[in-house]
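Note that this complex is displayed minus one protein chain, with the remaining chains in position.
Chain IDs A, B and C follow the sequence of writing; residue 1 opens each chain.
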Amino acid sequence: MFVHHPLFRPVAALVLLLMLDLLLVPGFFHLEIKDGHLYGSLIDILNRAAPLILAALGMTLVIATRGIDISVGAVVAISATVASMLIGGTMVLQDGVPTYVANTPMVWALCAAMGAALLCGGWNGVLVAGLGLQPIVATLILMVAGRGLAQLFTDGQIITVYYQPYFFLGSGYLFGLPFSLYLVGGVFALTALLMRKTALGLFIQTVGVNPVAARLAGLRTAVLIFFVYVFCSACAGLSGLIISANIKSADANNAGLLLELDAILAVTLGGTSLAGGKFSLVGSVVGALIIQTLTYTIYSLGLPPEINMVVKSVVVFLVCLSQSAEFKNMWRAFRTRAKANKGEAA
Amino acid sequence: MSSLALRARASMASPYFTSLATVALLALLLGAGGAAYPGFLSLQVLLNLLIDNAFLLVIAVGMSFVIISGGIDLSVGSVLALTTMMAAWMVQVWHWPPLLAIVIVLLVGTGFGALMGAMIHFFKLQPFIVTLAGMFLARGLCYLISINSITIDQPLFVSMSQTQLPVLDGYLSPSALIALLTLAAAIYVAHCTPFGRAIYAVGGNEQSAQMMGLRVARTKVLIYAFSGFCAALSGVLFSFYMLSGYGLHAQGTELDAIAAVVIGGTLLSGGYGYVAGALSGVLVLGTIQTLIAFDGTLSSWWTKIVIGVLLFVFCVVQRALALGARR
Amino acid sequence: MTSSSTVLSSVAPVLQLRGISKAFTGVQALNGVSLSLYPGEVHTLMGQNGAGKSTLIKVLTGVHVPDQGQILLEGRAIRPASTLDAQNLGISTVYQEVNLCPNLSVAENIFIGRYPHKGGRIDWRGMSEQAGALLARLQVNIDVDRPLASYPLAVQQMVAISRALLGSAKVLILDEPTSSLDEKEVELLFSVLRDLRQQGMAILFVTHFLDQTYAISDRITVMRNGEREGEYACSELSRVDLVNKMVGAPAAVVRPAAAAAQPAVAAGSEPAPGRLPAFLRTLGLGRRGSLAPVDLEVRKGELLGLAGLLGSGRTELARLLFGADRADSGKVAIHGQQRQFASPRDAIAAGIGYCSEDRKHEGAVLDLSVRENMMLALQARMGILRAIPLKRQQQLAQHYVQALGIKTASIETPIAALSGGNQQKVLLARWLVTEPEMLILDEPTRGIDVRAKQEIMDYVANLCRKGMSILFISSELAEVLRVSDRIVVMRDRKTAGEYARDELDESSVLQVIAAGASHA
Partner (left out) sequence: AKPLVIGFSQVGAESEWRTANTVSIKDAARKDGITLKFADAQQKQENQVKAIRSFIAQRVDLIAFSPVVESGWDTVLREAKAAKIPVVLTDRAVNVSDPSLYVTFIGSDFVEEGRRAGRWLLERSAKLPNPVINIVELQGTVGSAPALDRKKGFEEVIGGNAKFKVIRSQTGDFTRAKGKEVMEAFLKAEGKKINVLYAHNDDMAIGAIQAIEEAGLKPGKDILVISIDGVKGAFEAMLAGKLNVTVECSPLLGPQLMQLARDIVAGKPVPRRITTVEGVFPAEVAAKEFPNRKY
């Protein structure tokens, strides 16, 4: 029965939100072809959700091992700045005519950026798996210092990029759809494959549920934990590229600010427990979409910015409640009692 | 003899030991500062650590209860802001008597926490998410009250803010005193009352605690209520400190508090730790900041990096000590 | 039906269960079970793994809410909504899985919830003293101020019992309290229970040991497949009948445990144990503060039994052999060549498997399914990339579910939903699938019912005949004697002698273990 499927509730929540938009936001589902690609609210949502989805995917595995990674935002900033600085390019005025020049070949720049991200992941991994620090503190270190590093590279300036091919990552279109979607799809497929076709999924869950048993069963717990942090940072790095490519610049101080919170939120909205163990990649994707749709809805409803937070919190509360079996039971009990009372009254 | 060795091993590997390590390292940090910067070890600088971090200490105390019980509370920073906002609004705009205002905000904070605790326990929701939502809500409510900052010139608040309790040739603020009292009370509760022990039990193994017939529900709700109360109290201290209510106050304080608690030797996984650790944790963070302020040459980003590095060195040394002890 | 109830019918029952039913998703755990408990009796609940004993207990102590039926305490209908309610009503319970807080001290684990007070604050010293006294009553002499986690399962079991004995209850319920205790401890426990019975307490007792059942109980209620098979006076029911009633169909004749079974290797044409080639040999293997240096030889295809009292260091030895703890002295040689075990991986690579005594903390991965739990060790050995195809996994899982008679809704049900004994079987299967050269079994039959126990041990003995070496640790001397080819006795964390199986019998081995007759 699909109603009992763990994914039912998150998906239902998403659908509900979309329905709301359908009613309140005129032309929300309206899609048109603009210079050769799809254009409309839904596309925007998917496009903007891309970085969050990536971060959430990485975070899912970390959380499955009973860990947490709050350095995601910092890693985003780092990879964004590294890429942007290397590609860079400056505008020079040649007798009044602005012209653009690029620095490093893009491939190298991207590799360097991802390399930096992997380094960050390795760092987190060593702290957690190697030294056995508590995940939240271990990653807190990078969360604080990472942004500092990024700003150190850029000297606190916003690095603006003038290099068309790079923009393609963030705002380019392929077969009418945003290119970032293909990136996300790729990463998702890869991860799902790893979980299905290899024993990785099983091992990660085991480590999350019962590390002692895992060790006695002969798992390399340390290696596994190390891996998930590296993976998480890699995802963060990639979303960093998308973000910076999208705004054609890298803002070391603001890029991916608080992204970690949204990512964790997405994972839990997707039905994965922060206590580790069973996890759902699809769930996390849905969770991310819920968040982005909500943000977008707030913008397009034209609500005053003061109440953004309240709305967001209320929705989160509701989604959580909708996922709590206990709440459902109590609700039922309440309803039946109400009915009974009516019966007596009659 | 072997059992003695065993005991020694156990005790040194215990959070008790890590808390001691924290204190030792703190002393080291202060010593280093004193050596590097003239006037760093002056009494007033040390007292300022307490004055400037009084509000953080109070939050950290509440946070230790939550963390020891195996939970987490991200809403504290926002609740703090909300408290300052409400207090300011009540005394400045509605001209309510300050004490009434303070009582009200404390009640509101406590209720807010209790509500979250109830959701967490009865609906089996995850603390992280519930309190995260609580964090958004509290901030949001601030803006609903007003997006401007409100200056407080109410006499009581002002005097609380500007009174200086002489200590030797330095002085301490009333807030700092309140914070220390809170800490003392919390330590008593944690180690000498059934409620306090129940917190540890729940943190050790909630299901077992239930099976052993402890009032898990009541305990958990109370824990979050207490954390809410602490957040509100520190909000009051904060409004003494700043003499203003503002929706953007104390952003990210929840992380500082968590860091302080963990540095103080409490395990995030719950069950192990000491409320007293909160103090050492807070002082460590405070000292790091003071060091940077005294140095006075660091750019914004170097500030971040240095904080990170110091945190790192700290955690690693602490860890190494614990491991070395276990060997 | 039986006269026993008429005997007691003069007295009113303290506790009555009427037509209790409880269903979980997929299983009808209890189906119209009735039971009456009289003051001053020890009432034993027997049944195969998964019969519904623990569930019944959980229902009447407010852990589960029954779907149907009612509970009467002294005639009044009660509905305990939580264990606390049950306690307040005078029902104190020791559950099957030790339910204590590992982070609290032993003393606190006994007293939490009902601390002795002095002047508004907890009276710590008084508490420690009382706790010490309570444990001493069971002759467990440990430092009660150390965290519970620093003691092995057996001790934790004792602590749980002491907690239940604290305070004045009308009804005492013990769900397999003896599963990890040995004769000595059990005897101590029973003497305590007898006192309580004298004082008119009603005791509900669950065990899988026939001897214990007959040693202590006045009446026996047999459960089968969630239903009450019948209630009998202990005196009127022979062992064979009892087992038949538990199993249902008349079972193959049950050998009284003491009687010698087929020794693993003696059968067929294998050479006598003495001349078997060694698989593993240790020289002065030890670890400071935990185990004195041990010389041990495990031969190919033999079943080596480790006997000893609690705390004699058997588990420690096993953990060292498996690399779970690092040895700080001595050598291990596999097939004559030196090995260093830095972690279980190394041991596994060398063909060793280890089934821990603590299934809850060191074995079961509760969220995962029966199949996944079984595949874990094998998959770990094969590495991450070479995933075992699902088909193969299902075959294996199905095979062992049958071979070990595991009672589960399906191989995909989470292991948490299985009964204690069945979880134990799954964990055994986890290691059997890896087909190790040597298997270390630490209390493998803990909480497994008579029939299954025998089946399992015979299954294991069979593997021995096929050439697997087995190191068998059990608190049940009788069983060790029954199945082992050789027996190594441990005392005070060092080996206290080695004996061929026919050198020893119940009495002599007890001597060696306790007093320590010098090794001939």
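Everything that follows uses one rule, which is that a residue touches a chain if its C-beta (ideal position, glycine included) is under 8 Å from a C-beta of that chain, and two chains touch if they have at least 3 such contacts.
Nothing here was measured: the structure is a model prediction, and the numbers come from that model.
Q: One chain isn't displayed here. Which of the visible ones does it touch?
A: A, B
Q: Out of A:203, A:296 or A:317, which is the one that touches the chain we can't see?
A: Of these options, the touching residue for the absent chain is A:296.
Q: Out of B:27, B:93, B:107 or B:158, which is the one that touches the chain we can't see?
A: Answering carefully, the residue with contact to the hidden chain is B:158.
Q: Going by the touch rule given at the top, which residues of chain B touch the chain that is not shown?
A: 39, 42, 44-45, 48, 51-52, 55, 142-143, 147-151, 153, 158, 161-162, 238, 241-244, 246-252, 286, 289-290, 292-294, 296-301, 303-304
Q: What is the set of chain A residues that contact the non-displayed chain in the whole complex?
A: With respect to the unshown chain, the touching residues of chain A are 25-28, 34-35, 39-41, 44, 48, 91, 93, 96, 98, 151, 155-158, 160, 171, 243, 246-249, 251, 253-255, 257, 295-296, 299-300, 302, 304-306, 308.
Rule of thumb we're sticking to: only the chains that are shown with their structure count from here on.
Q: Between A-B and B-C, flag the pair that has more C-beta pairs in contact.
A: A-B
Q: What whole-Å value do you get for the distance between chain A and chain B if each is reduced to the mean of its CA atoms?
A: Roughly 29 Å separates the two chain centres.
Q: If you average the Cα atoms of chain B and of chain C to get two centres, how far apart are those centres in Å?
A: Between these chains, centre-to-centre, one finds 45 Å.
Q: Two-or-more-chain contact residues of chain B, please, as numbers and ranges.
A: Nothing qualifies.
Q: What positions in chain C touch 2 or more of the other chains?
A: none
Q: Touching residues of chain C toward chain A in the complex: what are they?
A: 322, 324, 343-345, 348, 354, 356, 361-368, 372, 375-377, 379-388, 430
Q: Could you please specify the touching residues of chain A with respect to chain B in the complex?
A: Result: residues 70, 127, 131-138, 140-142, 144-152, 156, 261, 264-265, 268-269, 273-275, 306-314, 316-317, 320-321, 323-327, 330 of chain A touch chain B.
Q: Sort out for me which residues of chain A touch chain C in the complex.
A: Chain A reaches chain C through residues 197-200, 202-203, 205-206, 209-210, 212-220, 277-278.
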